[in-house]
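Working notes, beginning with the structure itself.
The other protein chains are all here in position, but one chain of the complex has been omitted.
As written, the chains take the letters A, B and C, and residue 1 is the first residue of each chain.
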Amino acid sequence: METTPLIPQGVKRCSKLQFSLWMAAAGAVLLWGVYAMYLVWFKGLNQTNMNDAYGFALWIWADLAVIALGGGAFFTGFLTYIIGKDKLKNIINYAVIIGFICYSSALLILAIDIGQPLRGWFIFWHANVHSMLTEVAFCLSCYFAVLTIEFLPIIFENPKLDRVPFLHHLSHNMHRIMAVFAATGVFLSFFHQGSLGGVSGVLFGRPFAFREGINVWPWTFFLFTWSAAACGPCFTILVTWITEKLTRKKLVKDDVIQLLAKISGWMLATYIIAKIADTLYWAMVTAPSMGFSFMDFYSGNPVYGIWILILEIVICGIVPAVILITRKGREAKSLLMLGVVLAVVGVCVNRWVMILQMLAVPVVPFEEWFMYAPSWQEVATTILPVAYGILVISLAHRYLPVFPQERELNPTN
Amino acid sequence: MKEEHGDKHTKRYGMVIDLDKCTGCGACMVACYAENNVPFKKDETDKLDSLNWIRIFQLTNGKPYPDTEICYLPMPCQHCDGIGKHGHPPCVSVCPAIATDYDDSTGVVSQIPTRCFGCRYCMAACPYHARKFNWWDPVWPADTKKYLNPNVSTRMRGVVEKCTLCFHRYQQARDKAYLEGREEIYESEYQPACAQACPTNAITFGDLNNPDHAVFKLKNSPRAFRLLERLHTNPKVYYLSSKTWVRRAGDNYLENESRPKSNRQKIHS
Amino acid sequence: MKIDRRSFISLGVGVVAGTTLTPVPWKLMDDISIWTQNWPWTPVPKEGADTYKTSVCTLCPGGCGIQVRKIMDRAVKIDGLPEHPINRGTLCPLGLSGLQFLYGPSRVKAPMKRVGKRGEGKWQEISWDEAVSAVTKKLKELREKEKPHSVAWVAGTDKGTVPRLIGRFLTAYGSPNFIRPPSVHDAYELAVYLMQGQEGAVGFDIENADHVLSFGTGLLQGWGAPVRMLNIYGEQHDSRKIVQIETRLSDTAAKADQWVPINPGTEGALALGIAHVMIKESLYDQSFINQSVFGFEDWTDDHGTRHIGFKTLVREDYSPETVAEKTGVPKATIEKLARRFARADKPIAISGRGEGLLPGSLSECMAVHSLNALVGNINKPGGVSVTSEPEYAKWPEVNIDMTASRGMQQPRVDGAGGSKYPNARYLLHRLPEVINSAKGESPVQALFVSDANPLYTLPNTKATKAAFDRIPFLVSFSSFMDETASHSDYILPNHVFLERYEDVPTPSASVQPIIGLAKPVVRPVYNTRHVGDVVLQVAKSLGSFVEKAFPWKDYQGYLKSALKDYWDQLEEKGFVKVKNAKDFPWANRFNTATGKFEFYPSARNQPSKNDKKALPNFSPVPIEGKPEQYPLVLMPYDAMRLTSGDVGNPPFMTKTIDDTVLKGQTVFVEINPATARKIGASEGERATVATPRGRAKVRLHLFEGIAPGVIAMPKGFGHTAYSKYLAGKGVNFNDLIGPISDPLSGLNTAWGIRAKIDRA
Partner (left out) sequence: MFPFSFEWAWDIPHLVFHGALWYVLSIVGLGLTYCIIKSAVDTFREEDNGHH
């Protein structure tokens, strides 16, 4: 019987040994994370440096950050299937895989983060529809299901699986109605990205985070969706670039990347304008009405100075936006990558301040700033998804036809 | 969803704590531990990892010796009515699993530890840090399990807990009144452990809506203020102090606001 | 069908997918969550019928009424007894923690015999018969050696039936060495004895006073009956003025209507300065002073010698200017204090530092009490009174044998009542020094300790331990593994107060005589025995005269007979208010030689040749240490959330302690920011405090309320025994200070010690 190769035809992959070593390295990091996860699950959250002032900490930041970065999947899907930017089909697979990794990581971190993981399903069963977190949980899990659905056909395209007639047809049929799934995903993403913004924005007991808004949605609801749409694709570009560097070959054509970068740039530019407006209104109206002056939030503690706002808005907001919306910026590879990295850092900083700095600020006048540094268990479990992502990407890249342009760009004779 | 506060049947249980009387003796804290089965660990000096349903803060006026003044401020859960007194305290609407709720008939913000799955969103929402998390498995060494109060369930690791205004005492009082064919619960029948224990009677407890209860009058005292009124959390815990610096320490003010605009927000009086 | 890999995988996937369609995973999920709600290692309190039992708390001399809530046979909560006049339904944190003493981790669960080295912690459980016979054997042996007086007994109090039983036992046995730990009441009682000729407990009718001038007394920090004081403070807040004179902004100072900061150790001078102003401005009670006092004006004795009176003394030596310089209290403040005190209707002046475990200087106490005389507010409602002890049933006289008689004639081992300190009754703090300086064998051959923990509470812990190591036979009756118990040879654990009968005499510093009755609220949790019963059993096994002194079957029978008329009421209510024969039987009548209040005490056994020394005066207590070497002064402070006496802090109270007092296992020393700036120290910094007596690792807490140049440390930490919930936390202040005997009374007066801070 003729054996079907596991590796897609017409592409070159590294040797088994090299691959194994690479996987072992990532696996070791993963195991470290798994050990920390085991400690947290069996000994409880006392393994962390969280406390009653830091109910949310590194993990929730990581959650918010990976979901924002995973936003590349929904927004690229939106552009590809709904707007009809066909060019992006050359990167959509990878965006979906990255999204899948980000969202599964987010769910895993949530499962570690909650004090009673075995009761975690209460969030669905006893759902409080007024809670932003409920909305997050539902949309997140639904969207994860959608991402899985989007990921499956790619898996089925593995030469070996493709030989199974049912899977072959399933892959084909799923591709055919992918727009329906993608549209659903966009709808879900809009809400959960927004709800994640709402998580801190609705907290009227937290003057640093509280924002006014429309109806039940604070401004952060829209800002989070917007920034995820802007910065998620940047993360896709960044990961693609890293993959290209590591595999030492070109995987996606420049025009595809540049189209995505251009759209991201404009999203980022508009986002940052909205963010500045929001910040100004908050600093001049919302916070003072609660008895806080703007600088109260950026002084009197060893970490959070005005620098972090400048970093978030100017260095990681305005600068990358300018780079990405200008043709010159996009076409110069190093500038493009700088812009992409800054955008990614920017959205992470934004999520950090909205969770960590929010909790650091003293609200009761006779309390002091609350400072926090994560325990190694928190760090390990936060790095765990990175190792996990590397493993999934490596496997996907090796065994699945992720990049439609790979063969064309890397002809094997 | 109760707006009518003249309505006799709508109770809003609350506290008035007279800071002029509080000497910081700690009886309220201990009474609370004993009544509510609050566990203890070897090291309780990290106050952010210490289960306290009521905690006494020491405030100082910051002036150098000998003009220094200090004031003790016991802080339980403030049982906020929330914006517009619609039963939406900062914590209740955020709980994804309805493990904490606002009881419309008493105004008590409840907490159901067996429902809570430990996401801690409510803790992030509460500006008072009144909510405490069970970071550890509770342990009762030697025979201390024997003193556990059967009216209050012990909490397991991984859930949030907080002051319930000794709601189990309310239930007992209500049952007793029912058996005796009464609709009203007497003021003295329902008192939380802290108010009962307080040796200086600094803590007065009762129905803020009931003109016959002591708290009704006290809350309108010119000495009265609440913590963080500007956030519109609308607490049902009032404080009394004759010292301006203490009243001012109850809220945040901008530099140009030389003195508190008003001690109480008179939206609903 | 051949199962190949592919169909195997398909089967697996199929099974998993199929199972999700069955109720199994969903049921499992539900079961698991129910399991998390009922984790077997998280206890579920058992339900049952609830009852309330009334009793009295004996954890401090406050004597509060309590009601204990029980579920079946478990005690689940202690609350204040609403009808009790002392605490009126409220309670302090210590009383509220009571059940942690009953069920807690530091209890001694059975009689024990030491098998390792002393203090090593190796014990062997023994039977009560073995325990009693071991004690009897030792006591017999000492009597045979004609050394009954080498037995000493340290008991927590000298009031009530248990100490009387112990005292009777020692008398019948032949030892004069019944000793109780010191307190400020020693100084009050001695001052009142000298100036008024009256013996008895001193009560302060603060309920009816309208102005309280406190010279550093921790009125709201555990002094007297703590809950009574807090009750009074809370109830009539507006009608009574409290003025607190104190170096540190204590909780009492913070709550007082006026805080008067003062240089440490100069309180006596301020009292006399106030007297000066009152006399100069004729603000004193003319009729009282004119008719009922002696030694106010200058006088001539029987030999024709001219003596100066109090008036002359204060006018000459204690002008506001002089006093202001000594005390640091401005002249204008002194004058205002005097005027306000004098013009009040019912003013009371109180001396003594903190919660009152330190007796303090007798002359300071007399100086402050002089103010009460100047306003004539003695033995009156709203004043300072000597209270009559409620009378118990008379007991048959003790007949003793020759051995006992010879033993009883020996001087007390602590020197109290001897030629040097004739007026003192007990001088426990001198015991270590006496034993350590004795040549040959220790003058104490057997030491019994009940309701006391001298190895923790006595100043200079090191010397105390050395002294105890020289005592060959050490028995503790402690219910808990405290410092003394863990260093003893035998532990004969007493019931805790919730398991035993015991009368509780008039609460400390209260005017109204009250007898309380502690009752067994629950059956003994462990194999413990009432100390009274053990005494009776030991007496029985000693036989002959000792046995005959005790015609009672057991302690309860003895108690019943002692309380005869009160018993029924006590059983029912838990306390009896005893009516004084007259409300204030001694008003304006004194038992001194002159029949008057004596500023110049004629009863003083060693009359001073110097009038100025005989009258209430300011003679500063020497403070140990050289200022050049130790630039700072270290003072202790008491707090309601920290017990510093014989009872170790329960876990609940330790839990309430602020993180600026204790962090981890390290205690904070309060230091003024200005002083800290001088040594470059910052908040929370680790440092070492060194005194002439010892060194300790601490952290620094910058506190504006402590005087510059002074540092303060809480009392009650530094336990080495009890459980992990207390042991090893902070520093025992007694490790850092030694005793200083008052030359007049012999009582310990060491209120502070010089110290320095070495930054880590």
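One rule holds for everything that comes next: contacts are C-beta pairs under 8 Å (C-beta built on N, C-alpha and C of every residue); 3 or more make two chains touch, one makes a residue touch a chain.
Only a predicted model underlies this, so the values are computations on that prediction, with no experimental measurement involved.
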{"item": "Touching partners, among the displayed chains, of the absent chain", "value": "A"}
{"item": "Residue in contact with the excluded chain [from A:I155, A:L170 or A:L246]", "value": "A:L170"}
{"item": "Contact partner of the left-out chain, one of A:N49, A:T184, A:T270 or A:Q405", "value": "A:T184"}
{"item": "From A:I7, A:A145, A:L246 or A:I310, residue that would touch the chain that is not displayed", "value": "A:A145"}
{"item": "Chain A residues touching the omitted chain (full complex)", "value": "124-130, 134-135, 138, 142, 145-146, 149, 165-167, 169-170, 172-174, 177, 180-181, 184, 187-188, 191"}
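Operating definition for what follows: only the chains that are shown with their structure count from here on.
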{"item": "Overall pattern in which the protein chains touch one another (line/ring/star/complete/other)", "value": "complete"}
{"item": "Chain pair whose interface holds the most contacting C-beta pairs", "value": "B-C"}
{"item": "Chain at maximum distance from chain B, centres defined as averaged CA atoms", "value": "A"}
{"item": "Centre-to-centre distance between chain C and chain B (centres being mean Cα positions), rounded to whole Å", "value": "34"}
{"item": "Chain A and chain B: spacing of chain centres that average the CA atoms, whole Å", "value": "39"}
{"item": "Junction residues of chain C, two or more chains touched", "value": "36-37"}
{"item": "For chain B, residues that touch 2 or more chains besides their own", "value": "46, 50, 137, 156-158"}
{"item": "Complex contacts: residues of chain A adjacent to chain B", "value": "44-46, 50-56, 113-117, 119-120, 122-123, 125-128, 130-134, 137, 199-200, 202-207, 288-293, 296, 358-359, 363-367, 370"}
{"item": "Footprint of chain B on chain C - complex, ascending", "value": "36-37, 39, 41-48, 71, 74-80, 87, 89-93, 96-97, 99-100, 102-105, 107, 220, 226-227, 230-231, 233-235, 237, 249, 251-252, 254-255, 259, 261, 525, 640-641, 651-660, 662-665, 672-674, 704-708, 723-725"}
{"item": "Contacting residues of chain B [partner chain C, same complex]", "value": "20-21, 23-27, 29-31, 33-35, 37, 40, 42-47, 50, 52, 56, 58, 60, 62-66, 68-72, 114, 137-138, 140-150, 152-158, 193, 196-202"}
